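A single protein chain has been omitted from the complex, and every remaining protein chain is retained in its original position.
Showing chain A:
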Amino acid sequence: MAKQSGRYQNRIELLQGTLDMLILQSLQWGAQHGYGIAQAIRLKSSELLQVETGSLYPALHRLERQGWVSSEWKLTESRQRAKFYQITVLGKQQLAFDRAKWESMVRAIASVMESPEPEGGAA
């Protein structure tokens, strides 16, 4: 989708593939519908990560096609019909894999960013 400048300036762009991990992670605690997932990610990231609908639904359908989540129409607490997504066993394995990858990535990036300069100059 076209980027709308100005609106998202204080938000962080999601890395490719990270969205999938975040969705899987937020489904860890139980089935949730698309809106709920987006809200959960926003709240947990202190409003820093805003998942756009145009990325969320393609991602959900992609995850479903890969068999990492399954979906079902259910009623919400406010008695509204919505499509709920649930993480599958395969999805849990994928999440563990993604998490491990992400952690090693964070460590690697951190060690690059925090290493002292060879000449001893300040970063």
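Methods note: contacts are C-beta pairs under 8 Å (C-beta built on N, C-alpha and C of every residue); 3 or more make two chains touch, one makes a residue touch a chain; residues count from 1.
Here, contacts and distances are computed from a predicted model.
Student: Pick, from "NADH-quinone oxidoreductase subunit J", "Peroxiredoxin family protein", "ABC transporter ATP-binding protein" or "ADOP family duplicated permease", the protein name that UniProt gives for the chain of this complex that is not shown.
Tutor: Hidden chain identified via UniProt as "ADOP family duplicated permease".
Student: For review purposes, identify every residue of chain A that touches the missing chain, sorted by number.
Tutor: Residue positions of chain A that touch the missing chain: 1, 33-36, 39, 52-54, 57-62, 65, 76, 78, 80-83.
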